[in-house]
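One protein chain omitted, others in place.
Our next item is chain A:
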Amino acid sequence: MATIDIKLDRHTKIYHETETVRGVIVVTSKNSLVHQGISLTCDGVVALTLSAKNVGRIEALYNSVKPVYMFSYATEAEKSGKLPPGKTEIPFEFVLKSKGSNKHLFETYHGVYITVQYTIKCVMKRPLLSKDLNAENEFLVELKSGAKSSVKQVPFTINRTSVQNVNTKANIPRFSIRGKLDSSQCCILRPFTGEFVVEHSETAIQSVELQLLRVETVGSVEGFAREVSTIQNIEIGSGDICRGLTVPIYMIFPRLFSCPTLDTTNFKIEFEVNIVVVFEDDSLVMENFPITITRF
């Protein structure tokens, strides 16, 4: 059995715009291998999907928004011929540069409705009766420059009065949580931090959670579709937290699933955090904070 694989020169697989992506196509085979050419393609695509909630279910299937190509590259790595038995490495390299002169490459991001992905594909065409061999590898792109984070403390107080959902107010116990976020403009490399203190609460607290949300907006013919979904949910307090003790808020932005806040003409990627307080009687209170994520 012959196998084919793509290896990149960087372990982290992180590349920046204008940098050269280098790597090798590794073909291993016991016997000599006849092929009709090995082609290598690389695409940087923003895939956009419409949520079934905003447009009809059928429309969501058919009417998906056209993907945005930021970058593409194709070459024939090897002309048709014969590879010797054993391991053969075919090097390749290309410069990572956006197609249009005014456009920039976006950072890699894996979301629900929006995905920014850079993949290298390699196909070895083979004569009759043998399947073509495929290999695929994704690399990550990070911005080289961009908005900087800043220290903008966001103090907050959560209590009965601050809760916005009026209907359930009757069920909510008397309590007060005071705290601050260290910044609402956060660097993706650094953890999201802050602290809070439970000042008092008449009902025992079950947990305090920190949610990281993505807000994806996709523009289409029918206008913008805005979708909010949870990326991760992290407990920062569990059990009936000691009153008056400062509890840190600490969360690391996950790779791939978060990227610097992005705002383009046909789509937007934004982030929010929620602080959720769950009480022993299962009633919960949530406070929302929009945040901006930056690369630097």
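Keep in mind that, in the parts below, a contact is a pair of C-beta atoms (placed from the backbone, for glycine too) under 8 Å apart; a residue touches a chain by one contact, two chains touch by 3 or more; residues count from 1.
In the analysis below, contacts and distances are computed from a predicted model.
Entry comment: the absent subunit's protein name, as recorded by UniProt, is "VPS35 endosomal protein-sorting factor-like", drawn from "Magnesium transporter", "LSM complex subunit LSM4", "VPS35 endosomal protein-sorting factor-like" or "Ribosomal RNA-processing protein 42". Interface note for the absent chain: among A:18, A:32 or A:134, the touching residue is A:134. The omitted chain makes contact with just one of the residues A:205, A:262 or A:275: A:205. Counting the whole complex, the residues of chain A in touch with the unshown chain are 10-13, 110, 117, 119, 134-138, 204-205, 207-208, 232-242, 244-248, 250-252, 254-256, 280.
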